[in-house]
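The following block contains the structure, expressed as structure tokens.
With one protein chain withheld, the remaining protein chains of the complex are depicted in position.
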Amino acid sequence: MDSMSLKDFAAKWTMGLILITAYVFLYMPIVHILFASLSNHPNFPYPPNFNPKSYVNLATNSIYQSAFVNSLIIASCTAVLSTVMGFLATIGVLRFAGKRALFYAVFFAGPLFVSEILLGISSMSLYYLVFGLQGNMVTAIIANSVHCFSFCFLIMAAMLYKYDWRMNEAAIVCGATPFRAFLEVMLPLTWSGIMGSLIVAFVLALNGLDISFYLLGATPTMPSVAWGALRYGVKPELYALSTIINAAVFLAIIVLFLKARNTKTAPV
Amino acid sequence: MSEPNAAARKRVFLYIPTTFLVLFFVLPLVALVVLSFWQTANYKIVRDWTTLNYVTLATESAYIIFFLRSLLMAILVSVFLVVVAWPIAFFIVRFGGRYKLIFSLLLAVPFLSGEVLRLIALQGMLGPTGLINGALMRLGAAPLRFIMYSNSATFIAFVYLYLPMTVTTIYLSLLNFDLRLASAASACGAGRLRVFSEVIWPLNLSGTMIGFLLSFIPTLSASLAPRFLGGPNGTLYGMSMAQQFGESGTWALGAAMGVVLVLFSIAALVILSLGVNLRRTGFTGMER
Partner (left out) sequence: MTDTSAYIKIDNVSRHYGPVKALHNLSIDIAKHEFIAILGPSGSGKSTLLRLIAGLDRPSEGRIFFKGQDVTALPPHKRGIGMVFQEFLLFPHRTVRENLAFPLRMTQETPAKIKDRLDWAEGILSLNGLMDRYPNQLSGGQQQRVALGRGLVTNPTLLLLDEPLANLDRELRQEMEVEIRRYQKQLGIPFIYVTHNQEEALSMSDRVAVINKGKLEALGERQEIYDHPNTPFVARFVGRATRFDGVSDGTTVNIPEHGYTFSPSAPVAAGRVSVFVKNERFALGASGTPGIACKVIDVVLRGPFVEFILEAANKARIIAVQPKRPDMHAIGAEIALTWDANLAHIFPAEA
């Protein structure tokens, strides 16, 4: 028995060690560039010091400003479009697909299995090379939405799978119209899934390069400007940009997490 | 809720997203195939049907090498990721307790900051002036050459890019797996290895396959990581494809490369799903 528990102990800590290594591997670069963005010596910022110069450079750089606005537009529109589509798809699969549920689910997850660059290139082929259409914000938003759609679908499906649809019926027999039942009962109960879908789609579209790159031509977005700047070497401004984005993503996830936990402890 | 009404709802909920995907996902892929059978000359498209692009891809050794290198890279990266992701996911599910969600979110979050910014961060570690080599040189040691502009650097980058995705997929699979089945198996007298190989692994095989594919497919057609980190001998197929659409302006050839990548992605999907018997992986259908 003793040797068994020793083996269990060893297995547990080997796995734990791999987990810790993974965290270090994933977060060391992020933390490193946080220091680098704030340092006078971006290459080796230890001991760390505090110099906001790179952030000031970033904020005053007009290319980054217009890129930021473009990215924001693309990301917001993509988040809404892909979440709406994903929501329809989720309800369709869970409620109305019947025996074809698996078929539709696989189809709706399809874009997940085509890489971003192929989505970008194939969309460009269709719009530009076949129809002669120039790339623009609309096509970029649509192509990004296709990519994010599958994520939105899976996130909301995971949430709505647990939802008891008879809740809507309960509201309707209480005298609510179907729309009111959706608004007052279903939406609040599934809000964390919908919010998660919006945030993930927004962030993916904000930071994805491949799709926007092939569909926007010369219009700058944040990832494309960052990618362009890389040709001239990594600059502290890029570290600053990356740090800001990382911080924003973290903030969004923390808000979502706390919100999901709150709705779990009191109601539900 | 009567039949005609239900049919109308069904149309809205299934047909709108289906139409959306057909128009903007399937149709572009069809356009890619069409384009791959045309020609490009002097940055113009010549709408003559030809298989020349595919002949070029099948005969020119450079393309064959790029492709084999991509394939090897994708297999190595995905196998490595599955091997590493399993113990991580298992640890979180088995020992995470009430912090499971935090553990898994912390692994998934870096995925969201995007390929470009993540590569920039990684280069801050691996590059010639990066943290690792900077530290080594400060200690008076020789810099590690294999992590600068090489296929190993690209490999590390892929692992860095797709680790969150693979772990999350396997984590979700294990989360929906009833760990008491493992206890039931050990109560039946199965040893640790038998429990894993006869119960835990087969019941999570489909999740593992999806995790494998979600790193395999983007690695196979990746262009940014090799371009940035791969160095002179690090050209991968996707990177070459991107160049056809960019500098060289040979779109039709690039489209053919895209078709090759899509076909191989589908082939990987089919091969892996043929290896998975859904019933034997505990799949019980969508209906509750």
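Observations
Just so it is clear, A and B label the chains in written order, and each chain counts residues from 1 on its own.
Here, contacts are C-beta pairs under 8 Å (C-beta built on N, C-alpha and C of every residue); 3 or more make two chains touch, one makes a residue touch a chain.
The model shown is predicted, which means the values in this text are computed figures rather than measured ones.
Within the complete assembly, A:A170 is the residue of A:L6, A:I20, A:V106 or A:A170 that touches the hidden chain. Checked against the full complex, the one of A:L189, A:I211 or A:A226 touching the unshown chain is A:L189. Where chain A meets the chain that is not shown, the touching residues are 164, 166-167, 169-177, 180, 184-185, 188-189, 263, 266-268.
FYI, only the chains that are shown with their structure count from here on.
Centroid to centroid, with C-alpha atoms defining each point, chain A and chain B lie 16 Å apart. For chain A in complex with chain B, the touching residues are 7, 11-12, 14-16, 18-19, 22-23, 25-30, 32-33, 36, 43-44, 85-86, 88-89, 91-97, 101-102, 104-105, 107-108, 110-119, 121-126, 129-130, 142-143, 145-146, 149, 153, 158, 200, 203-204, 206-210, 214, 223, 226-227, 230, 234, 238-239, 241-242, 245-246, 249-250, 253, 257. Chain B contributes residues 6, 9-10, 12-14, 16-18, 20-21, 24-25, 27-32, 34-35, 45, 84, 87-88, 90-92, 95, 101-103, 105-107, 109-110, 112-118, 120-125, 127, 129-131, 134-135, 138, 159-160, 163-164, 167, 172, 192, 213-214, 217-218, 220-224, 228, 238, 241-242, 245, 251, 254-255, 258, 261-262, 265-266, 269, 285-287 to its touches with chain A in the complex.
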